[in-house]
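A single protein chain has been omitted; all remaining protein chains appear in their positions.
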Amino acid sequence: MVTATSSLPQAEIPAGRKKKTQLTREKIRAAWIFLTPMILVLLAVAAWPLIRTIWLGFTDARLSVPGSGQWIGFENYLFWLDYGDGEGEWIGLLADPTWWRAVWNTVYFTVIAVSIETLLGLLVALVLNAQFAGRGFVRAAILVPWAIPTIVSAKMWDWMLNDQFGILNDMFMTLGLISAPIAWTSSPDTAMAAVIMVDVWKTTPFMALLILAGMQMLPGDVYEAAKVDGIHPVKVFFKVTLPLIKPAIMVAVIFRMLDSLRIFDLIYVLTPNNAQTVTMSVYARQHLFDFDNFAYGSAASTLLFLIIAGITIVYIYAGRVNLSGDK
Amino acid sequence: MSGRQKKLLQQLGLWVLIVIISVYALFPFYYAIITSFKSGSAIFQVTYWPTDFSLANYWGVLAQGRFPRNIFNSIVVSFAVVVLSLLLAVTAAYALARVRFQGRGILLFTILSVSMFPQIAVLAGLFEMVRGLGLYNNLLSLILAYMIFTLPFTVWVLTTFMRDLPIELEEAAIVDGAKPHQIIFQVFMPLMWPALVTTGLLAFIAAWNEFLFALTFVSNDAQRTVPVAIALLSGATEQEIPWGPIMAASVIVTVPLVILVLIFQRRIVAGLTAGAVKG
Partner (left out) sequence: MANIKLDQVRKSFGKVDVINGVDLDIKSREFVVFVGPSGCGKSTLLRLVAGLEDITSGTLAIDNQVVNELSPSDRGIAMVFQSYALYPHMTVYENMSFGLKLAKADARSIDERVMDAARILQLDKLLDRLPKQLSGGQRQRVAIGRAITRKPKVFLFDEPLSNLDAALRVQMRIEIAKLHHSLDATMIYVTHDQVEAMTLADRIAVLRDGYLMQFGSPLDLYHHPDNKFVGGFIGSPKMNFLPCDLAGAENGVAVVKTVGGTSVPTTSATNGHSAGSGYTLGIRPEDLLAGGAREGDAEIEGEVITIEQLGAETYVYLDLGHEEPLVVKAGGHFSADPGHRVRVGIPAGACYVFDSQERAFDRPAYE
């Protein structure tokens, strides 16, 4: 008979002496080989260009001047231009009212559009969460705006919003909502409204689907219990559903918010040259390519990056959104 | 009000909402389609129902000018982007999902951060690089640039998918003597078709719809992709916007997408939520 070994643990073995099997070493080596191409590509298309953009923001680079790109420090951001006679003025991005206008436009657009999208998305998700014949059809229908290229939806709405021949003016006048046609996209009063209108149409589906996914993960027995207890559905929504789908909403909102803060395509096509709708991205690109002010545009891009990064960090921290994916 | 009446009213309210949502979602596309079939001055008559069925706009867009070439460009770019990002992502996802190594958490976090990059922040640097490499007006510049948004996304979704594949399957393959690349391509890949189709489709749509890079890195008509071509489609004079052809072109590039979306509806929803909710 063999004796049992129920001896006490012996002295700790130093961790450094731990030998890995060939399997483990092979796996780790393979992992890095597998990761290298992806990392290289991301370095090339993300890290390096970002560093270059930041760098260019500190230079006087112009696309029209070959060899330009001397280091000029913070001049693109803020610079005291001395007229030589004791007079002078602050110039640079931080002193540029147009830039601040763009920042304001972007934030305004983001807050209004994302708020409407969240509320509408919640409503659509609630409807889609109900049982009815043809639910698949409706879900497919709301995917259509999501799938249509932004440029195409901008053009479609541009046409519908046309001041003379647009169907929207026709519709609103028939309904008696307006007395005269409105030049939606070119009038300073309505340009932003038009942009928000199109953005809401295009991106509410995304919001609704994310919220719907959150709703469908909810345990059904909670609702049955609430029903048995005779709790009013509205109360159930605010006391049960909403708190439980809050994480899903938070994630959806942050995705939409990051998208809205960098909006470009829609505005470029729908309301070009309208000061009311120039956003940070539009402003940066104008300076980069249209105004031959590459360095200044780079500085604006850098600021945009910092603003978005800052807002994201604050939001994630404040909302405690779990993005790590580790449970 | 009796319980039955109340229930009926609720049903009615639900159906009113359903109809409003469906009409709201579909009307602009519907209107683009009926507009695209109008020709001449009919286009300036607001109608709510289809009245004309003229193919003149389609003929104009497809038979003249460079639009067919633009479609071809978009197809080339989108397919290349899908193939390249899936290829890079499948192997990377295996490493991230299945191998415990130092720095995995940081790497995952970095990838996620890149997917949130505002594209304008890299535009200047990328433009400089594209010009430096002589890729200006070359579709390769777009294929490369699009990696910035397709690659992090595909890696992320495939990683979450691969994490859920049974570990014993991999171990069985290890005992059978399979090396990591054989595990990926001979054991996992055949099981990952749903995820590959979903992520591939989402990457395809993203590449197909991209505008900012396409507008910036390509200035020559022949190399343009579809969104830029549509945005810049102009008529004989500056004032005269060719609405008919624009709507026809819009319908042409959107119908395939809509069909794909309808076919893969469930997969797409699953992919979107895997990328967001789970991520």
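Going in written order, the chains are labelled A and B, and every chain counts its residues from 1.
We adopt the following convention: a contact is a pair of C-beta atoms (placed from the backbone, for glycine too) under 8 Å apart; a residue touches a chain by one contact, two chains touch by 3 or more.
Computed from a prediction, not measured in an experiment: that's the story for all the values here.
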item: Visible contact partners (per top-of-document touch definition) of the missing chain; value: A, B
item: Residue touching the undisplayed chain, where the options are B:L12, B:L55, B:L87 or B:A172; value: B:A172
item: Contacts of chain B with the absent chain, listed as residue ranges; value: 166, 168-169, 171-178, 182, 186-187, 190-191
item: Touch residues of chain A, complete complex, unshown partner; value: 1-7, 9-10, 13, 17-24, 26
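Here, only the chains that are shown with their structure count from here on.
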item: Computed distance of Cα centres, chain B from chain A, in Å; value: 16
item: Chain A residues touching chain B - in the complex, by the definition given at the top; value: 23, 26-28, 30-32, 34-35, 37-39, 41-42, 44-46, 48-53, 56, 123-124, 127, 130, 132, 134, 136-157, 159-160, 162, 164-167, 170, 201, 205-206, 209-210, 213-214, 217, 248, 251-252, 255, 258, 261-262, 264-265, 268-269, 280-281, 284-285, 288-289, 294, 297-298, 301-302, 304-305, 308, 312, 323-326
item: Complex contacts: residues of chain B adjacent to chain A; value: 14-15, 17-18, 21-22, 24-26, 28-29, 31-32, 35, 43-44, 46, 48, 88-89, 91-92, 94-96, 98-99, 101, 105, 107-112, 114, 116-129, 144-145, 147-148, 151-152, 155-156, 159-160, 174, 179-181, 184, 205, 208-209, 211-212, 215-216, 226-228, 230-231, 243, 246-247, 250, 253-254, 257-258, 260-262, 265, 268-269, 272-273, 276-279
